[in-house]
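Note that one protein chain is taken out, while the other chains of the complex remain in position.
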């Protein structure tokens, strides 16, 4: 059969045509009704050849979609390998056996709490955890190594306590602010997170719509499931979006992305600098393995080649050689303010000021990259006194992200000198559990908390927040307690209260 | 039907009259045998219209009583809406279906431990937790956000250790003291807590009676379930009471309340300054929701309007604009000493001295307002050295409240310089579980502990307590330990002691 | 019936005689075959009248014995109330219904691990906990209030770490030492603990015998179950014993006790100064209550009068007015060295030097008196630098007790400057579980550990131990961690290792 990819009027391919190419010697797959020859691409596939071969000669759309942005094949597969349209009526439907795990999940979805039962950001996470697909939950919720930094991110806020001021007139509380020149209703933005369609079929555009409703800035991720333009198109007039950028080894590609974003109206460029290589996330890897390989009995190390989890599958293009000497080039190709995302010590903040970028995000990538990286809030407490000492505090805008779950977390960051904070996973979870209404309510809850807590700390506006309002003596101590003597603990009879005459207990609150 | 509220001789309304007005278009309810038209009030009801509509056309007394002080309707509902008496014999009794939860609760009440099995304040809480109604327990026991401050309040005392003195003659121990000029048997007072009838049908007057028996001062709450006058009336000759005040937006109301209290013999005015808005208490909100809405299947955000918990329902009148500039006015309208309740940092204590108030309570409102507010005892340790440095320690009386459960907690506060401490929830729990005998025993237990521990620390009288008797090196460190590596913990086999030949274990102590 | 207590040849009383006096109006009891009229004593009984009335008109020996030293009745009950011998053949045997709790305990005793399975002091406690009577276990194992000091006592040692020296010749390790002039095989002594017969029918003489075997000093408790003379008599030639003294309000009694002890050969007098009143131990009180009153249904507070636990029952004679001004008198009535037991801060150690006593025990009474008293080892770290600064370190011998379970604990105390340490509960537990062989093995295990650890720290003899061998930076910080956010913890999926294909787990080590 002749398949000339230039002939757009040509006869469609049939399922039978494709089905012949079902091995690593000749591997075709169907995606969205079009066939692709990926034989040569197999060894290069970041996710490993195995996962593709599973769909060799078949329709791979369902597997492909949530992990790959729609323009992936155009970008990464040479046009000569695009084989053209397939007559989908001739493609044998995959008879999926009933998946007991999916059946149980559907059962859980039926039993979901209603949206109004979510009173804080953690509640969405609790629901998402139960109703998301296992692999999707694993991708969103996983972190690097032992996930210690991931958990420390929130835990660090617990070391900061308030010194509230009383008898301040807080009848009218205004927590709107300005970030990078944009007026916004509250000092947080939706930070960039990858693969939104894993959580919800509509993907990142849901966040765009919620952000508009609440006048919140959205940062568009390089690794979105929706294409960049889809996300821009979903924005309303006047809505501000920023671009998060993984720098491509091919700077021409990078330049094209940046300038396209600027033309489309993006207002700032956040260059990710904490990910020369995407992290190992074992929870994610283990979940992928279980998914694909759980019935394999082999114990031989060589014969098995498995997925490394979603993170590895999508990140091979990132340039690990990116360095300070590249920054002037970025400043030269765009007028957007440039912010370094992922700065982790004061020395690098000072250098960022010196090279002339406009901001930094103190971030450890949500605990997904280097385990034992410190939390953004802890680094902030290290950075600001040095900046103030040099009188540089207004030369650069400082943001943090990681672990923010409560308005009190935001207030702590602002007291310490942050201009704003990024929030990522919580909105993903709200979206995954309840779609747009979920994200809407999540943002509204943050506003409710913000109003309450601004009042209670005695601040009528953002400018009133200052370092004297927080007690940070505990911050910066990384305390791990002495392992306990289990023999001693085992012989201790804990004190108990008065016993009921029968053992019937009240239900838990 | 004609119902002229001026005609006091008129024919009583019947159940059938009321039953017609059972919608939001016309909503009448019966409370204590009198009917009220609350149609126009529906949207303003702090607890939401839903909860009222549940009783539209019916007798709402049982729901109304424990949350609202008896004079609520007189105060907040225009007289024209008071429809007059109802012939209750004509009102259809609500056939309450048997409530399985209530049935289980009655079962638990039957199995209550006897009073003598309570050996400390926590024991009353343990019993109350089992025998109180779920919503009442939720209201009393809940705190702000993650309830971290609520728990820290007691936990902070665990960071203070004693440096007891030996060989002091402690045969005669006297722990009576003077607070705001009043001689009292022990340096604590019953602090103000809202809605006493949630716990016991008689409400706050039980606390009044117990306080009299033990010669303890009681602070009367603005949000009591009993009316202010009922509580005053329950006092015996010479018994001292103080007034806690939420400042009303309408200062005329505020003035009336203060001057009425002073006339009735109140000896001090505690102005609450940590609650420009009453806190979000999610445990309380969740319990209310479950109560009302658990069988609603809707997932739409807009259609549902639910109770925000008891706290929101009762606090809309509080003035969030209250500020330092209002203090001179308070000083001008009363001769009672004025104490600011809810001060949380040394700067505001100094300012309190400067504006001429007579005392402050270092308090975070029992952890019910701003989460991550520091405990009163920690703030005390910050405040006293500064006061002493300025020689101001006698210009103002310093009280603390929050988390006090043991006489040792009281002693620690007094060593650090407090004049006295407020205790709230423990007496509510004792009252809820056992009524007046419960509160009586709770106070007696505190006295027993106090006598014992004064002896053991080597202090024969209150004046002997001083800062050298406590070791506070650990206070002020807000330690959150590094999240653990669960992989490492999971592979560790804890040491165990010698194994019994069979597995039968002894019963727990 | 005529019963003249002077007539020693008189006819014995019969069971029927006694049985008539079975009420609070006339209450006789039999103890060890003799009858006593305790009617007037009822209200004074430290353990309450209730427990006596249970045996009114009956034989109370079995209940009396383990709590009261044999000379109790002679000492405390006026001779006129001693009614003379009873013909025990006429006394109705109490038919004890089978006690299911006791039956279960006998079952547990059958399943006891053999002695060789105890490898450390905690192991004896683990066995004792299972095989002791509940009330006895409760008395031994309980502490003051929340038992925080009791547990801190051992926990404090966990804050001290070693700085061992290598390449020291430790082929021959000698850990014998001298305490108060007595050569002993190891720097610990058996400290005084009350009511040994609760754990073992032979009581404290078991400790005497084991101490002799290992050349260890025993301190004889005032509140022993064996009489003082029984314990002295059990000692071998040359065996050294010390006397622990609760000072009686009646100094004549005190003097008699001291001088009797000195005559009998006691080598030192330890005056307890941390117990002007014996502590409230709620675990003990609760266990007594359950024992006596668990089937009482009354909820009325006044009708019930119950035991306050063993501690209260035995301590009413202690003088709470004892003070520094009494010390010269003690020095005047004996030539034994005098040691103050229960000193808890450096100020009082300095004063002890000044008044001329020979030693102090830094102790909090095993955590049984004042909760939040600091551990002896922590106070030691406070005391020694001050003594050394003044050059007073040889003017007084410093001992500590509390929480010592390992030879490493002893070594830490000696490194910091203690002359020796007291060990109490562990030997009680070894005795309760296994009798003399248990105590013997417990002491041998300590010696094995001591030899090993002296070698490993690089010390061939006691004098080699010094402060540079310990790292005490963590000591003295009383860390209580920030309460956790349970919402956050609940949504975290802990990392897990590779899953077995089936769930069968290995048995625990």
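As written, the chain order gives the labels A, B and C, with residue 1 at the start of each chain.
The rule we apply is simple: contacts are C-beta pairs under 8 Å (C-beta built on N, C-alpha and C of every residue); 3 or more make two chains touch, one makes a residue touch a chain.
Keep in mind it's a predicted model, so treat the numbers as computed, not measured.
The missing chain, though absent from the display, is touched by one residue of A:286, A:358 or A:425; that residue is A:286. The chain that is not drawn here is touched, among residues C:98, C:116, C:237 or C:389, by C:116. Residue C:437 is the one among C:33, C:337, C:385 or C:437 that touches the chain not shown. The omitted chain makes contact with subunit A at the following residues, 101, 104-105, 107-108, 110-113, 117-119, 122-123, 126-127, 129-130, 134, 137-138, 141, 145-146, 148, 273-277, 279-280, 282-283, 285-287, 289, 293, 296-301, 304, 306, 319-324, 326-327, 340, 342-345, 347-348, 369-374, 476-483, 485-488, 494-497, 508-509. Subunit C meets the missing chain through residues 112, 114-117, 119-120, 146-148, 151-152, 155-156, 158-171, 406, 408, 412, 434, 437, 440-441, 448-449, 451-453, 455-457, 468, 471, 473-474, 477-481, 485-487, 490-491, 493, 496-502, 504-507, 509.
In the full complex, subunit B contacts the hidden chain through residues 120, 122-123, 125-126, 129, 141, 146-147, 151, 154, 158-159, 282-283, 286, 290, 405, 474, 479, 481-482, 485, 487-488, 490-493, 495-496, 498-499.
We take it that only the chains that are shown with their structure count from here on.
When the contact pairs of B-C are set against those of A-C or A-B, over half line up by residue number only for A-B. Where subunit A touches subunit C, the two copies mostly use the same residue numbers: shared numbers make up over half of all numbers in play. Superposition angle, subunit A onto subunit B, using Cα atoms only: 90 degrees, a multiple of 5 between 0 and 180. Rounded to whole angstrom, the centroid-to-centroid distance between subunit A and subunit B, based on C-alpha atoms, equals 42 Å. Centroid to centroid, with C-alpha atoms defining each point, subunit A and subunit C lie 60 Å apart. Chain contacts: subunit C has residues 122-123, 126, 129, 137, 141, 146, 282-283, 286, 479, 481-482, 485, 487-488, 495-496 touching two or more partner chains.
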